[in-house]
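Pasting a structure here, questions to come.
Shown here: the complex without one of its protein chains, the others still in place.
Chain nomenclature is as follows: A, B and C, assigned in order of appearance, with residue numbering initiated at 1 for each chain independently.
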Amino acid sequence: MAELLNLHDAVARLVRDGDTVAMEGFTHLIPHAAGHEIIRQGRRDLTLVRLTPDVLYDQMIGMDCARKLVFSWGGNPGVGSLHRFRDAVENGWPGPLEIEEHSHAGLTNRYVAGASGLPFAVLRGYAGTSLAEPGRTANLAWVDCPFTGERLAAVAALRPDVAVIHAQQADRDGAVQLWGIAGVQKEAVLAARRSLVTVEEIVDRLEPRPGSVVLPAWALTAVAVVPGGARPSYAAGYYDRDNDFYQAWEPVSRDRDRFLEWMQAHVLEAVPA
Amino acid sequence: MAELLNLHDAVARLVRDGDTVAMEGFTHLIPHAAGHEIIRQGRRDLTLVRLTPDVLYDQMIGMDCARKLVFSWGGNPGVGSLHRFRDAVENGWPGPLEIEEHSHAGLTNRYVAGASGLPFAVLRGYAGTSLAEPGRTANLAWVDCPFTGERLAAVAALRPDVAVIHAQQADRDGAVQLWGIAGVQKEAVLAARRSLVTVEEIVDRLEPRPGSVVLPAWALTAVAVVPGGARPSYAAGYYDRDNDFYQAWEPVSRDRDRFLEWMQAHVLEAVPA
Amino acid sequence: MSVAAAVAQGRATPAEMMAVAAARALSDGEVCFVGIGAPSTAANLARATHAPRLVLVYESGCIGAKPARLPLSIGDGELADTADAVVSVPEIFNYWLQPGRIDVGFLGAAQVDRFANINTTVVGDYDRPSVRLPGAGGAPEIAASCRQVYIMARHSPRTFVAALDFRTSVGFGAGAGDRERLGLPGAGPVLVATDLGVLRPDPETAELVLTQLHPGVTVDEARAATGWDLRVAGDLEISEPPTASELEQLRRLEATQRPQGAAGGGRAPHHETERSRDH
Partner (left out) sequence: MSVAAAVAQGRATPAEMMAVAAARALSDGEVCFVGIGAPSTAANLARATHAPRLVLVYESGCIGAKPARLPLSIGDGELADTADAVVSVPEIFNYWLQPGRIDVGFLGAAQVDRFANINTTVVGDYDRPSVRLPGAGGAPEIAASCRQVYIMARHSPRTFVAALDFRTSVGFGAGAGDRERLGLPGAGPVLVATDLGVLRPDPETAELVLTQLHPGVTVDEARAATGWDLRVAGDLEISEPPTASELEQLRRLEATQRPQGAAGGGRAPHHETERSRDH
């Protein structure tokens, strides 16, 4: 049953050094505030998992939270590179970053298998790519269809220690509702051993909405109220994406010192939500 | 792209003797009117597929439309037996009925594999049951997880020749929206080579609704307007389930002659929608 | 005393005692996967009495349904209208049942054997059945994947049989250790509530043992109604009779469901058991 905690306590209790942490959000509802709290609490050696690591993971990598990144597309959407990610991969700064990379379809199905309680999932994918070269991609294998003999890709289930997502609303019992582009958030939560959902607000009743995903309180570990917790990404119905921020991140993140100054001023010295 | 047809023409064009036909609906939105039209047009040797064959399939079996039934639970919900189904299986009347039976989870995943363009799907199921005895259940096999070595059930993809479902609304282009309990209808349509959706009404615009499933027109073959097309089952927002009918079906269906009289009066001589 | 007389006097009928015994086994806050019929009645009785926060999950995709009246079928609009979430049938099986998120799975049965395996498929030979039953539905995976399973069945030698005609769902297979060997993740059946008493598996052998009798029922009656040589627990308990509140709530709930009436026809041999896992 979901416990209602403040963000500091939720992160302190749920996220531990060395954990595999999935912070999902497909452009929409990216849990920036929770990521910043993880940075402030100085977590180390995390395996960060996300289909689309963008500015938030760039920040966490640059602040040396991560030992490893499991991902399928690492860029600043609509702008260009993730310079902290590139600096880690290309130059090992601030430390070496192990990577495990998949296609979106492959990593998505790793979550699906995890959410389904299965050890693996099957897909048509990877065949003929360099990702499929022997020894290149962890958690990728091949299975033969027992009916047709066709060879298909198999990906191992992903079971994060903790999944962190942001949603629009929770009710007083800790059930959560999100709407708009829902990405792979439900799967990340259901695949994970523990889960934290930050929300814009608590409401008396989750009014049914078109296209919404509802997660019952008994399927979650903790809920924390963090208004604006997805900024600079967006929360449908609450605020728009701050596209200027994503543009502005480009020059900030190009330079190690400028990056560190920015993080000091905007994250480390920020008042926790 | 979905063509807007009347029910007679839609069935005449889409459903052929010998076809594998999936008419889905989980208590809700069962496409009764389309099934009656198939009976009126005298289709034969169909392989009927459905998780929960109930009164409609009882009628189609009793009227000798079916050569085979693929299913996972065959009863009159809340009432008891399907007597025409039982008469076919127990006594071969009106003809022999081949059966392939699964669990709900297994048959559901046959549809999922079909909708996903995969030759099979994997699940934790069947182990230790008589369904898993060698040679008992077609389209059931076993695969070993390439990562853990665990043995799991595999079910072959189901690709019906035609899927028939009922929905609340279509727009003028033939996109369809249904809401309420959605069962496995999306998967049945996406798994099938052809699809027919009967709808309560055509609307100018499909207003987004909580919990709705939208199928774009380009994913469908035909749409037919059939108000009340799910009766005696129900259509959320339009009419309730006629529980009295399901009760009344019990004595009608127990007796072959009474059954045939009922079908003559209520289906064969009924004016097509 | 006739059933009608028992009801008239405010005393519990055997069927009511079965429902009450099953309902009492549910704890508040548990997540329960329920079929229509007796399991749904028992689960809703628990919710109306000691377990108001019991979470009901129906295989039609309704999670957290809070029906005001007993549903006649598992896809009733009442379930969708009162649910916390309605998901697709693939999702309910793959994301919610299969990973072991459900505390208690509730099953009915046409036949139960001494290792709590269940038949809901056929009586007689599979290819030439004397009675064709509805089949598996969600039961095999409910039996496999829920943390615990409760079974409800009327106690008769026709139902509690020495050998199943078909094993639709696995209880303990051939005995202790068989679930592990088969890779079934849940713990299996922990309780069989009948109209005569309650059976529980022996922790050593996994064989069902009579551990509880309903008031007024004798051990001999229970043994006579069982198709194998039923073992009886040394510390056999007698069920507490239903409280006034339990009976009142149960009858109120059942009154919300339309009576089956004459349309249901005569009591065909397996009519009851067929209904016990309707849908």
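Definition applied: contacts are C-beta pairs under 8 Å (C-beta built on N, C-alpha and C of every residue); 3 or more make two chains touch, one makes a residue touch a chain.
Since we're looking at a predicted model, the values are computed, not measured.
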Exercise. Where does the absent chain make contact, in terms of the chains shown?
Worked result: A, B
Problem set entry | Touch with the omitted chain, as defined above, among A:His8, A:His104 or A:Arg193 | A:His104
Exercise. Of the residues A:Phe26, A:Phe120 or A:Phe259, which one touches the chain left out of the display?
Worked result: A:Phe26
Exercise. Just one of A:Asp17, A:Glu207, A:Asp240 or A:Glu261 touches the chain that is missing; which is it?
Worked result: A:Asp240
Problem set entry | Listed residues B:Ile38, B:Met63 or B:Leu118, member touching the removed chain | B:Leu118
For this session: Considering the whole complex rather than only what is displayed, give the residues of chain B touching the chain that is not shown.
Result: 1, 115-118, 175, 186-187, 190, 206, 214-216, 218-219
Exercise. If the missing chain were put back, which residues of chain A would it touch?
Worked result: 26-28, 51-52, 71-82, 85-86, 89-90, 101-105, 108-109, 111-112, 123-131, 136, 150-151, 180-184, 186-187, 211, 213, 234, 236, 240-241, 243, 246-248, 250-251, 254
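The rule is simple: only the chains that are shown with their structure count from here on.
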For this session: Look at the interfaces B-C and A-C and say which one is made up of more C-beta pairs in contact.
Result: B-C
Exercise. Hey, how far is the Cα centre of chain A from the one of chain C, in Å?
Worked result: 41
Seminar exercise, completed: Rounded to the nearest Å, the gap between Cα centres of chain B and chain C is 28
Problem set entry | Contacts with two or more other chains, residues of chain B listed in rising order | 123-124, 150, 211
Exercise. Which residues belonging to chain C are in contact with no fewer than two other chains?
Worked result: 94, 98, 145, 185
